[in-house]
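Every protein chain of the complex appears in place save one, which is left out.
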Amino acid sequence: MNEAGQARSAAASTTPAVELVSISKAFPGVQANDNVSVSLYSGEIHCLLGENGAGKSTLMGILAGMQQPDSGHIRVAGQEVVITSPRTALDYGIGTVYQHSTLVGALTVVENLILGESRALRLNVSRATERLSEFSAMLGVEIDPNALTSDLALGRQQQVEIIKALWRGSRVLILDEPTSMLTPQAVTELQVVLNRLREAGLAVVFITHKLHEAVALSDRISVLRQGRVIGTIDREQVRESSPDELESAIVHLMFGDTLEDASAPELHIAIEEREPGSAAPADTVVDSDGAAVALELNDARVRGDGSQPGLDGVSLQLRFGEVLGIAGVDGNGQRALAEAISGQRRLTHGQISFLGAPVASLSVWQREKLGLRYVTDDRLGEGIVRSLPVSVNLVLKRIGHAPYWRRGQVKRDAIDRNARELVEQFDIRTPSIDTRAGTLSGGNIQKLLLARELTGEAKVVVFHKPTYGLDLKTTRTVRNMIKGLRDGKAALLISTDLDELLECADRIAVLSRGKVVGIVENGPGAAEQIGRLMIGDVSLGLAAA
Amino acid sequence: MSDGVIPAHPTDVVENVPPPVGDNRQERLPRSRRAAALRDTLIRSVVPVILALVAGGVLLLILGTNPLKFYASVWQNGVQNGSWQDSAMLAAPLLLIAVGLILIFRANIWQLGYDGQYLLAAVLVTGLGPHITGLPSVVFWLVLFLLTALVGAIWTLVPALLKAYYETNEIITTLMMSFVGIDLANILVKGPFQDPTVNIPQTRTIPSNLMLPSIPGTRVDIGVIVAVIAPFLAYWLLTRTAFGLRLHVLGANPRAASHVGINVKRLIINSFLISGAFVGLSAFVDILGVWGYVRSNWNPAYGDTVIPFVFLARLNPLAVIPFIAFFAILSNGGDLAAANTNVPTDFLLVLVALILLFMTVIEYFGRQRDLGQSYLPPGLKQVFSRPIIPRRRGTREVNS
Partner (left out) sequence: MILVFASAANIFSKPVLTSLLVGGLLAGLPLMFTALGETISERAGVLNLGLEGMMLAGAYTGFLGAYYLHSATVGFVFGALGGMIGALFMVVLCVWLGLDQIVVGIAITLAGEGLTSVLQGAQFGTTYPRLGAPTLASIPLLDRIPVVGPSLFNQPPIAYVCFVLAGLMFWAFRSTNIGLNLKAAGEKPEALDAAGVSVIATRSWAALATGALAGVGGAYLSIVAAGVFTPMMTQGQGYMAIVIAMLARGKPIWVVGASFLFGISLSIATALQLAGINISTDLINMLPFLTIMVALIIFGRRAYLPPGLAVPYVRGMR
């Protein structure tokens, strides 16, 4: 940490730039914030750390004017204020970078920046372009003012977001999960930008659920849990502790008594219907190492969505008994890969073989029946139909097929029996099997999807970001299930979470712009190799494969 | 998704979902909740009608007509003295169109080409019917039955293919095809199908012995029976068959439909064809039951008036029956009542519009109070946002 910077900012932080005092906010069924008080100081990076659902985003939403607190108040520079809208927040000098982009993709960078800036009729593009270059210089970044924001890389878009939040002279900057969509390199860049902002004397708050980020970036850390601040580690303590001490202190705060419980493999689901040890059908293809090949892609090409890359000649081999990880920054063809394998997207070139037989021309249902399954990342968007009951969602991939339908007519008993079994086996917490699936929590929806895909004759399962947005406990359960597939089956694990890949996968392929740029054996040093491959450091590339 | 920002407004999309079609789950609700659900449905369906009648009455007062007298006249001319039979015959084509629309709206496809489909089928019945001779009347009816269904279906084919293969907005294409169909029908009436013995351009008349027979003891033709069977058939399709569930999945979440392996293209085309066939059949019962011929520039525009009731019935094919009956009485009695009380017949349009407006308002208050389900599948709005752009994945966390 920069000693001079610290000294400078320490002097500035006498009165808090912003104080949130006893904020409470409830939503139907959830107490999102419960008497929360937090103070933000100028020249300081303050981290709000907590698990998903701890109330971090709600708290910052209140400060940013997106939501009104039920009780409590806000002081800006010692003055009590009422923030009724995003506009008032900006007027009080509070700028926000949301987790989801608020940039309008169809507008240029400059247009996005001046959106809502002035009440004048004419747009003043030239002055805005000048200001943009000033900001760029301050942050040490380079941005084309006339590019459409939808054409920019995610890291670049985030820089535009930061500039936008500061555009009207904000002194407080809120960042909501700023690293969730970034490459490791872009995270480093962000770190540089944040340090520059701190040196410029701004109060920066960032929200995260990643421990090491909190430790690496912040001057002060507040830990939230279930809507309450359960502890704040102030700057003296942050400065004096080593990262390891800090981490263990935080872990203690975050999980306290529940940690033991969460780490216990309490839910090991044995995939039934196959006697253990039967690695693969006898007539399967065997690769050069002698292991049976479950799934093989040969120069597979697929179109992407819009400007995103599809697959540009991917060749992969997945053997029985292994978990093959696919690393890469989001939007580099992951979805195309998963959908090409599941049958949702047609190949334009190449072949996919499953158990040695070509399957590229088979439908989703035919592949499903053969035992090739796909657990989608877009659980609500395509995984389930929210308005249908849990029981029907569990047979959604078998509509019209026995035993749930006979001669086109529904057999409810069979559907319900299946549902009761799976709900029990996979521990899906639902009031009943008739409950609409859309009302379940994210974790339970994921369990529903897993139940649907892992039953029957599942042989190879593709997982796409399987623990994204899940709580710690369910995450463990899901990862155990994936690892459990090594027992005679195979899994393709597509994830943007490097830790997850390192934990679960045997080998990790790196996907970049629709190509596999390298395959790394999991082990010491794998993380660094993967990171280099992700940014296109080809010197290392294929040698690792 | 991180803290899953919970909607500040209780109107999450989760609440605005149609009843589970693939499964009539209401059977399993406890009695009290079932009663409450029924009450809510009644409130949402009947109150807009009553409010519209009241507001329409006020309008009549302003126009100098006694609303009580007007509504009494509607009742007299729509129900009493055997006029219910005319209302029933008017209801028949409306019901078939309603069924055709409900089936495709369930799939969240906005087929609005009913006028062209109906008129073309009607014109072909009257144009070709008199030329088909020497067949037993039952076979004659069967042939025309299939013909009308086929014509209605074929006229949806281009929008169906465009929608299935290019995601072309079906509102545009079905409306365009409808306008083309209306003009084409007129060309046929004034050209090849024109009856040379009459001065006004119109088709030849179906001989009375080939018109559909009446139900014994009434003037009501047996086409009405066909029309009443249709909603039950549709209900069975929607609740009991794999086809019905696929429609629901497509309507509620088109991306899920392709994810779970539904052949979306084929399903879209099939739903168009079925919808068009039902609309075509409405011409069968209407022409062979009531009119017997078609005049040029004649367009009863049944579909426009059916749509509000399709919504009021929440896309439920059984619930639509009483609404259509109501409208048939209103329309049949209203025409005469309007003539008797000197009110323009287009007053009925105002009533229908008022019903729609009140329905949306009740819907609003219902949503505030979380009354039952909504009348529109949430995705229906997305019909208008093609190309399908992946939306924010909305999430709402309830008890982990």
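Lettered A and B in written order, each chain numbered from 1.
Keep in mind that, in the parts below, a residue touches a chain if its C-beta (ideal position, glycine included) is under 8 Å from a C-beta of that chain, and two chains touch if they have at least 3 such contacts.
Bear in mind the structure is a predicted one, so any value in this text is a computation, not a measurement.
> Among A:76, A:103, A:294 or A:392, choose the residue that contacts the chain missing from this document, as touch is defined above.
Candidates A:76, A:103, A:294 or A:392; residue touching the omitted chain: A:103.
> Can you say which of B:150, B:184 or B:264 touches the chain missing from this structure?
Reading the full complex, the residue touching the unseen chain is B:184.
> Specify the residue from the set A:77, A:115, A:154 or A:498 that touches the hidden chain.
In the complete complex, the chain left out is touched by residue A:115.
> Where the complex has a chain not shown, which of B:154, B:264, B:290 or B:357 is the residue touching it?
Only one listed residue reaches the unshown chain, and that is B:357.
> Identify the residues of subunit A touching the omitted chain, counting contacts across the whole complex.
Residues of subunit A in contact with the hidden chain: 61, 66-67, 85-87, 90, 96, 98, 100, 102-107, 111-112, 114-123, 125.
> Applying the definition given at the start, please give the residues of subunit B touching the unseen chain.
Considering the whole complex, subunit B reaches the absent chain at 5, 7-9, 11-12, 59, 63-64, 110, 158, 162, 165-169, 172-173, 175-177, 179-180, 183-184, 186-187, 190-191, 304, 307-308, 311, 343-344, 346-354, 356-357, 359-361, 363-364, 376, 380-382, 384-387, 389, 391-392, 394-395.
In this text, only the chains that are shown with their structure count from here on.
> Please work out the Cα centroid separation of subunit A and subunit B, and write it as a whole number of Å.
Taking the average C-alpha coordinate of subunit A and of subunit B, the gap between them is 44 Å.
> In the complex formed with subunit A, which residues of subunit B make contact?
Subunit B reaches subunit A through residues 1-8, 10, 13-14, 17-18, 20, 22-23, 25, 28, 240-243, 245-246, 248-249, 252-253, 255-256, 258-263, 390-400.
> Which residues of subunit A touch subunit B in their complex?
Touch list, subunit A to subunit B: 27-30, 32, 52-58, 61, 66-67, 99-100, 176-177, 180, 207, 209, 305, 342-344, 363-365, 368, 374, 376, 378, 380-389, 391-392, 396-397, 399-400, 405, 408-410, 412, 429, 434, 436, 438-444, 468-469, 471, 474.
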